[in-house]
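Every protein chain but one is kept in place in this view of the complex.
Our next item is chain A:
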Amino acid sequence: MALVDINFADELEQFGAPKTLECFHCGTCAAICPLIDQHFPRQMIRYAQIGAKDRILERGAELWRCLHCGLCTQTCPREADPGEVILALRRYVLHHWRSSDHV
């Protein structure tokens, strides 16, 4: 169960991803991503959209498997910049770790 946090997308904008909400979940990015099967990066984008911070932090390590090859961003029909969302989420996770004294 997740309670949608309607402000998270705005928060993520400050970490460099202004278009998170423009993704409409066609799955093209997940299909083209050469590195990670499952639903990456779409799943992370979805968690970002609904503000499921717990899920993002739990799976934070996955974010570092992305090589930023840019294929997803190139193919996204919505120009939702999925690659940028992944980078922004990394920054968010780092920030969270820092502010929660993890590092």
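Simple rule for what comes next: contacts are C-beta pairs under 8 Å (C-beta built on N, C-alpha and C of every residue); 3 or more make two chains touch, one makes a residue touch a chain; residues count from 1.
In this section, contacts and distances are computed from a predicted model.
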Name under which UniProt lists the unshown chain, selected from "Heterodisulfide reductase subunit A", "Pyruvate synthase subunit PorD", "hydrogenase (acceptor)" or "Peroxiredoxin": "Heterodisulfide reductase subunit A"
For chain A, the residues touching the chain missing from this view: 1-4, 6, 9, 21-25, 39, 43, 46-47, 49-50, 52, 78
